[in-house]
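On to chain A.
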Amino acid sequence: MKSEKKQAEKIKEISGVNPLKCMKCGKCSATCPSFAEMDIKPHQFVSYVQNEEIEELTKSVSLWKCLSCFACVERCPRDVKPGKIIDAVRQLVEREKDGDYLSPNEIPELLDPEIPQQLLVSAFRRYRR
Partner candidate 1 sequence: MKKIAKEALPMLYKKIAEAKELIIPVKVCGQTNYKVWTEDAEVDLDTLKTVKSAKDAFFPQSETLYTVKKEDKKLHIEPEALKNQEFVVFGMKACDVQGVAVLDKVFLVDPVDSFYAARREHGIIVSMACHEPEETCFCKAFGLDAAAPAGDVVTWMVGDELYWNPVTKKGEDLTAMVAELLTDADEKAVEAEKESIKKIVEKLPYSNLSLEGWNGSVLDEKFNSPIWETLFKPCLACGTCTFVCPTCQCYDIKDYDTGHGVQRYRCWDSCMYSDFTMMAHGNNRNSQMQRFRQRFMHKLVYFPANNDGMYSCVGCGRCVEKCPSSLNIVKVIKAFEKKEEK
Partner candidate 2 sequence: MQELITRAKELLADGTVARVLGWKAGDLEYNPQPAFFTNEKELEEFVYNGFCGANLSKYMIEASKLEGKTLICLKPCDSYSFQQLMKEHRIDREKAYIIGVGCKGKLDIDRIKANGLKGVTGVTGAELTDDCEELCVTTLYGDKKIPYADGMLERCSVCKGKEHMICDEQIGESKDTKTGERFAKVAAVEEMSSAEKFAFFQKELSKCIRCNACRNVCPACSCRKCVFDSTKFDSAQKANVDSFEEKMFHIIRAFHVAGRCTDCGECSRVCPQGIPLHLFNRKFIKDINELYGEYQAGADIEAKAPLTSYVFEDVEPSVVAERSKS
Partner candidate 3 sequence: MSINNNSEFKPKIVAFCCNWCSYAGADLAGSSRLTYPADVKIIRVPCSCRVNPMFILRAFEKGADGVILCGCHPGDCHYTSGNFYARRRMTLLFSMLDYIGVENGRTRVEWVSAAEGVKFSATMNSFVEKIYSLGKNVRLEDLRCKN
Partner candidate 4 sequence: MQRIGVFVCHCGSNIAATVDVKKVVEMAMCEPGVVHAEDYPYMCSEAGQAKIQAAIKEKNLGGVVVCSCSPRMHENTFRKAAEKAGLNPYMVEIANIREHCSWIHKNMEEATEKAVILMKAAVAKVNLNTPLQAGESRVTKRALVIGGGIAGIQTALDIAEAGYPVDIVEKTPSIGGRMSQLDKTFPTLDCSACILTPKMVEANAHPNINIYTYSEVEKVSGFVGDFTVDIRKKARSVDMSKCTGCGVCQEKCPNKKTPNEFNRGLNNRSAIYTPFAQAIPNVPVIDREHCTKFLTGKCGICAKVCQAGAVDYEQQDEIITEKYGAIVVATGFNMINLDKYDEYAYSQSKDVITSLELERIMNAAGPTKGHLERLSDGKAPKEMVFIQCVGSRCADKRGKSYCSKICCMYTAKHAMLIRDKYPDVNVTVFYIDVRTPGKNFDEFYRRAVEEYGVNYIKGQVGKVIPQPDGKLLVQGSDLLSNKQILKEADMVVLAAAIEPEPGVRNIATMLTASIDTNDFLTEAHAKLRPVESPTAGIFLSGVCQGPKDIPETVSQAGAAAVKAIGLLAKDKLTTNPCTAKADELMCNGCSQCANVCPYGAISYETKLINDHGVREDRRVAVVNSALCQGCGACTVTCPSGAMDLQGFSNRQILAEVDAICR
C-alpha cells in the first residue's frame, strides 16, 4: 500500500496532473478511439490514481492500448489530462524495468524489440509537443 502511495505520487509528478480536479464527466472515455480495447477505461485511470490502486494499472492491458493521441487531454474540461496519466504509468512501469529516461536521439540505437511500440509512439508524441 505504501509503495502504491509513492507510485501514485510519482505518477502525479511525472504527468503534472492533479487527479482531484476530475469531475467524473467521462468525456475522456467518450472521446477515446481505443476505448473498446481497454480493460481499464481512461476515466477509470484517473479514479485508480486517486484511489492509489496502481498495481492494477501497471498490469492493465489499456496501458499499451492507449495511442497517446491526447484527444482526452485536448477535450478534458477540467484539465485533468488522462492521457498524460496513462503515459506516466507507462513510464513508471518502464523505469522499474531499468529503462530509465529516454531521449529521442537515443531511441534508434536503443531500439529493442522488448520496448513496447506504444511507449515509443508516446515518447515521440510527447517530444514533438
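Please note the rule applied: contacts are C-beta pairs under 8 Å (C-beta built on N, C-alpha and C of every residue); 3 or more make two chains touch, one makes a residue touch a chain; residues count from 1.
Here is how the candidates were picked: all candidates are chains of the complex that A comes from, given by their letters.
All values reported here derive from a predicted model rather than from experimental measurement.
Every candidate listed (1, 2, 3 or 4) is part of this complex; the one in touch with chain A, counting any copy, is 4. Put simply, chain A touches candidate 4 in their complex at residues 21, 23-32, 35-36, 41, 43-44, 71, 75-79.
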